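Note that one protein chain is taken out, while the other chains of the complex remain in position.
By written order: A and B. Residues from 1 in each chain.
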Amino acid sequence: MRAPLSDLPIVLEDAAVVVGQLTILNDVALTLAAGAPTVLVGPNGGGKTTLLRLAMGLLAPSHGRVTWGGRIDAASTRRAIVFQRPVMLRRSAEGNIRYALSAAGVARSERAARAAELLALVGLSELGERPARKLSGGEQQRLALARALAKEPQVLFLDEPTASLDPTATKAVEDIIRTVSERNIKVVMATHDLGEARRLAGDVVMLHRGRIVETAAAASFFDRPQTAEAGTFLAGELLV
Amino acid sequence: MKTLSRRMLIAIAASAVFAGHASAQDKSIVVASTTSTQDSGLFGHILPMFKAKTGIDVKVVAQGTGQALDTARRGDADVVFVHARPAEEKFLSEGFGVKRYPVMYNDFVLIGPKGDPASIKGSKDIVAALGAIKAKGADFISRGDKSGTHQAELSLWKVAGIDIAKDKGPWYKEIGQGMGAALNTASASNAYVLADRGTWLSFKNRGDLVIAVEGDKRLFNQYGVMLVNPEKHPSVKKDLGQQLIDWLVSSEGQKAIADYKINGEQLFYPNANDSGA
Partner (left out) sequence: MPHDASAFELILSGDPALITIVRLSLIVSLSAAAGAAVIGLPFGALIALARFPGRELTIVVLNALMGLPPVVVGLAVYLLLSRSGPLGSWGLLFTPQAMIIAQTILIAPIIAALARQTIEDMWVEYRDELAAMDIGLAGRIATLLWDARFSLVTALLAGFGRAAAEVGAVIIVGGNIDGFTRTMTTAIALETSKGDLPLALGLGLVLIAIVVVVNALAWGVRRAGERLAG
């Protein structure tokens, strides 16, 4: 039996994204390899979201290329993404997960059990029957995570997952991310919260004005930033 | 739960579509007749008697005479029952009908405003009255719809020596609608209009209208009934249709027609025995 093709490493070569007159990303050269979470940091508008979408395969580069495990057009069956503001389907929480399971090709007879597992993983077992749109922000974020995990992805992209959450909800989400990473799922995550980056990152990629400014292992980045921009940013000053 | 209600909806929809159709297979025929006959209420009176006797459901589609004959030509009716002899004879000669039976007659009356601008009220001469209307340019409503009433109106203008197609003025208004609509329009604009007595007697919206001219022999209106020719349209229910025709000309049917009265007045005079009718 052949092992399923791997999407890792994800390699972006000389990638750029240009929309009309606006260059959103430029000169992007990056390798996302298996292992600890990769965290994207940098001021807002720097291109973090666009980079995530590019690596997920939701948009094509205007220039350069993206490969997954060496392949150019790899279907996204082994990758999942949780958006900054996830959209809940108009059905129960469990219904949302079952939908994702169905989309991932899971047999109908297995869906109930798998949905229960996923609800438990994200701590929403009690809220399975609740209409998803009536969940709180934090609960919806966790549900979106469960949905993404329904397809048993190899890579999980997260776009500012705790941006609008209170500390309790933030901790809940970060705990799930840690669990996911421990299950050997590669996490690639954007955040503007430096504390969160410190808590979760294996390595850090800093973006400013559509360019990668610095890439380093977490400890190196936070303790000994190499670039002026990184230094300014870490010092908490506005980087323009 | 969801699948159950979805199935129920489909079942309801399907039965709605098919249930009505099933009952149409019971004994029933379609009769193309005229709006004036329907508006008079005659069918409501005599058809239940026919159904009680034979069990046949008679479905009357009421249109203008021209349209009724057209419907029969297309094979969409089994029997046609109208009142325009020349058009009926033409229908027969084209091979669409089997045989024409006279059934009954009623008369037309000339209706007009109480104020009587053409000064014809009480006259028994329809031809002179029409001449006066044209001379005075008094408002006149014509059905203009190729109906039996319309054709009777046109032939009366001809008898009066008036080429109405050429000589009409703004006083002559053709509305292209049925008898009730024509009476409504005449009532609203205080105009003259030729109507069959039956519709006039049941008409409720008279306003200032009264009968201006009646009793002239030329105002008599003969009804005939024909079976649509099954050789032209095999789908015609010829046995059931013939039963209706036979009943209409039988003494029982003729009596039912004579017995129909509005406010004590008889509307239709049975004359199936009159071979010249």
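To be clear about the criterion, a contact is a pair of C-beta atoms (placed from the backbone, for glycine too) under 8 Å apart; a residue touches a chain by one contact, two chains touch by 3 or more.
Remember, predicted model here, so these are calculated numbers, not experimental data.
**Student:** Would you mind spotting which of B:Leu92, B:Ala128, B:Leu154 or B:Ala181 touches the chain that isn't drawn?
**Tutor:** Answer from the full complex: B:Ala181 touches the omitted chain.
**Student:** Of B:Ser119, B:Ser235, B:Ser250 or B:Asn273, which residue touches the hidden chain?
**Tutor:** Of the listed residues, the one touching the omitted chain is B:Ser235.
**Student:** Out of A:Ser6, A:Ser76 or A:Thr215, which residue would touch the omitted chain in the full complex?
**Tutor:** A:Ser76
**Student:** Mind pulling the subunit B residues that touch the left-out chain?
**Tutor:** Touching the missing chain: residues 9, 13, 16-17, 20-21, 24, 30, 35, 39, 41, 43-44, 59-62, 73-76, 177-181, 183-184, 187, 199, 202-206, 233, 235.
**Student:** Provide the residue numbers of subunit A that touch the chain removed from this figure.
**Tutor:** Interface with the chain not displayed, on the subunit A side: 56, 58, 75-77, 80-81, 83, 86-92, 99-100, 103-104, 131-134, 147, 151.
Basically, only the chains that are shown with their structure count from here on.
**Student:** What's the distance between the Cα centroids of subunit A and subunit B, rounded to whole Å?
**Tutor:** Here the centre of subunit B sits 79 Å away from the centre of subunit A.
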